[in-house]
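The other protein chains are all here in position, but one chain of the complex has been omitted.
Moving on, here comes chain A:
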Amino acid sequence: MLWSSSFGTVKYSMVEVFQMISGNLTGSRANIYMNLRLPRLLVAFLIGSGLAVGGNGLQLTLKNPLADPYIIGISAGASFGAVFSLFIKEMSRTTINIDLMAFIFAVFSAFLTYTISRRGGRIPITTLVLSGVIVSSLFNAAVTFLVVFAWRNVITLHFWSLGSLSGVTWGDVLKLLPATLFQYAVFTVIRRKMLILATGEEHAITVGVNPERIKFVVFFTVSIVSAIAVSTAGLIGFVGLVIPHIVRLAFGTDNRLNLPATALLGGFFLIVCDTFARTLFQPTELPIGAVTALVGAPVFIYLLRSKEVVRNG
């Protein structure tokens, strides 16, 4: 993990890295590391972990292996909220908290997709993916309008549509950490009920689980994490889709290690993607969303054709 942080426009040796973290090495090089590189590493881990755990939760509660915050439009909603808050600031000089706005629209888009895709108590794969696409493109279009209207350029747009971890700070780490931990704690507590829900809503009712309550808690929690992730780093897709699937294959859905493995693997995956994003064409940075999509889209296609999905038609 730390090793990947040594690569970049400014290179460090592993010895340097340990010296800097323990505070034995100071100076401008150490400054760059401690205030840019290290928080970036941690933010990548937290976002990757948060999105993967969120995707896992959505997949179980929607009984759908293709659900993730990006696919079902939560991230696009959050990005609209974030841009809208910046837009209001630009236009009227009044400030509305960016994370709060992102959260409100994340929740809104989650329930919008859910309502559109629900067919007689079930959420079929096709309608879920299609409604997610519709809701996402709606919000992405709205973001484009706002950005061009307010700032008269499309460069900012790249950040929102493909994500980037450049310029993250310790402040972002401190925002993401409690949100990610909160989500992890909630999902640990309701894990059993989420698994029961994954076997069908009617079945859940007959063993005393209230499906609406669980879904509400999951949507709400995932929206918090996605909102903060998006307002920090823009849209990063496919992490929440690919990681839970790999972990399911490796450990099984009902394994105790499923959730911790999802959290860890999600974090590592995004660190690796970000390292590629930073270093592949340096000094120019690749948007991290492009890297995750490059890995994620093929897995998505594979999943769409796999048995798990065919069964859920």
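Throughout what follows, contacts are C-beta pairs under 8 Å (C-beta built on N, C-alpha and C of every residue); 3 or more make two chains touch, one makes a residue touch a chain; residues count from 1.
Here, contacts and distances are computed from a predicted model.
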Fill in the blank from the handout: Of the listed "Diguanylate cyclase", "ABC transporter related protein", "Beta-carotene 15,15'-monooxygenase" or "NADH-quinone oxidoreductase subunit N", the name UniProt assigns to the chain that isn't shown is "ABC transporter related protein"
Exercise for the section: Give the residue, chosen from A:5, A:64, A:79 or A:113, that touches the chain omitted from the document. Expected result: A:64
Exercise for the section: Identify the residue among A:88, A:130, A:205 or A:295 that touches the chain left out of the display. Expected result: A:205
Exercise for the section: Could you list which residues of chain A touch the chain missing from the display? Expected result: 59-60, 63-65, 189, 192-193, 195-196, 198-200, 202-203, 205-210, 248, 252-254, 308, 311-312
